[in-house]
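Just one protein chain is left out here, and the rest sit where they should.
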Amino acid sequence: MEDQSQQDRPASPEVRARVLGSFDRQGLMAHLGARMARIEPGRVHIVLPSRPEVTQQHGYFHAGATSAIADSAGGYAAFTLFPENTDVLTVEYKINLLAPAVGDHIEAVGTVLRSGRTLTVCQLEVFGVQGDHRKLVANGQQTLIRVNGPTR
Amino acid sequence: MEDQSQQDRPASPEVRARVLGSFDRQGLMAHLGARMARIEPGRVHIVLPSRPEVTQQHGYFHAGATSAIADSAGGYAAFTLFPENTDVLTVEYKINLLAPAVGDHIEAVGTVLRSGRTLTVCQLEVFGVQGDHRKLVANGQQTLIRVNGPTR
Amino acid sequence: MEDQSQQDRPASPEVRARVLGSFDRQGLMAHLGARMARIEPGRVHIVLPSRPEVTQQHGYFHAGATSAIADSAGGYAAFTLFPENTDVLTVEYKINLLAPAVGDHIEAVGTVLRSGRTLTVCQLEVFGVQGDHRKLVANGQQTLIRVNGPTR
Partner (left out) sequence: MEDQSQQDRPASPEVRARVLGSFDRQGLMAHLGARMARIEPGRVHIVLPSRPEVTQQHGYFHAGATSAIADSAGGYAAFTLFPENTDVLTVEYKINLLAPAVGDHIEAVGTVLRSGRTLTVCQLEVFGVQGDHRKLVANGQQTLIRVNGPTR
């Protein structure tokens, strides 16, 4: 995939600014306490620290919180490859919860698998991170659509 | 499906108590402002009022918030059919975001399609509700697993 | 959904001809022994008789055969609502195999849940049919894209 050859180097300042501007308008991300951790062309990392406000009934991260940052990570990964004055919407995603999501924080990584003119497909991974230990707790796949119009 | 014949009548007080007890331990649901709206055997409704804390960059409900209540609605729908001293975990789900999620509130409906000894499959629907108007904004499918042990 | 109000009445002769013409060009459907059983606006039924050529290792219908007719049923359900000189491609689908697929035949029903200008979302159901007995053996959800160009 051409996209992946671009990963592992930072995104341009313009792309970073567009991604961060949009992320800051996502009320949910701030409310959960999520923050943008890394922005590369075709790959975005979002981190969510552990706190009682994001748990399910056993004190693990709620699948909804895990999915929310996974969905945003994939959406912004797609967005890094879009031209100006376009925006991104999630069409659908599927996620497997592989293991209880525990740790100091969880980290979602969205990676573009295929970037088309209309549709983009991303891989979604979420890791539970405790100190040096990093474990894959969720894995998914997402379809996104590019829409025209100014990024609001 | 046998399960569906039981829907549309309220769950027993014991089942209601178990579901509500578990729901109240989900930090994320309280933090989002979600509330349990209806509990039937094999079907559960969860409502999430509109507020800036649950939005994406355009002010719509964030797909992560939509998914979070859909996931919980499906999980508790499965849970209503489980025996005592068991619990439920989401194995995976897939959700299509059909339309921008707008309204006074959104309402997730989880419905058991098939209830097995180990695995349960649910349908997930989320409606945007504005006054009398009710529109399907997301549709999904979820697999859950029953685990033994006291409901904590 | 507006589309569903049109279901349960037969499709127009023009739509039927376009669907059947395309179906007849699907080498796989003929090779499996599948046949088009019903064409309504936004809903299509495809039937696959039991034979050793479509089984998995226990003699049940193979998930691949079940999925193949489900995918085609959803694709043609979408296609019934498209204008002339367009065609349909599957973007993705997800399917749960709910029970062993057994019977004289299986029947896939694809139903349009949402029909947009670019994307269509379908529900997929597959039933195992043995005489009068009809059991849901698979349930899924599918995203399709409309593409321009003559239907070849």
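A few comments on the model shown:
Which chain is which? They are A, B and C, in the order written, and residues in each are numbered from 1.
Everything below uses one rule, namely that contacts are C-beta pairs under 8 Å (C-beta built on N, C-alpha and C of every residue); 3 or more make two chains touch, one makes a residue touch a chain.
Just so it is clear, the structure is predicted and the values come from calculations on it, not from any experiment.
Every visible chain touched by the undisplayed chain in the complete complex is listed here: A, B, C. Residues 1, 94, 96, 98-99, 113-114, 121, 123, 136, 139-141, 143 of chain A touch the missing chain (whole complex, contact as defined above). Not every partner is drawn; the one left out touches chain B at residues 91-92, 94, 118-119, 121, 141, 143, 145.
Across the interface with the omitted chain, chain C contributes residues 22-23, 25-32, 51-58, 62-65, 67-69, 71-72, 87, 89-97, 152.
As a convention for this text, only the chains that are shown with their structure count from here on.
Look at where the CA atoms of chain A average out and do the same for chain B: the two points lie 23 Å apart.
Taking the mean of the C-alpha atoms as each chain's centre, chain B and chain C sit 28 Å apart. The multi-chain contact residues of chain A, meaning those touching 2 or more other chains, are 91-92, 94.
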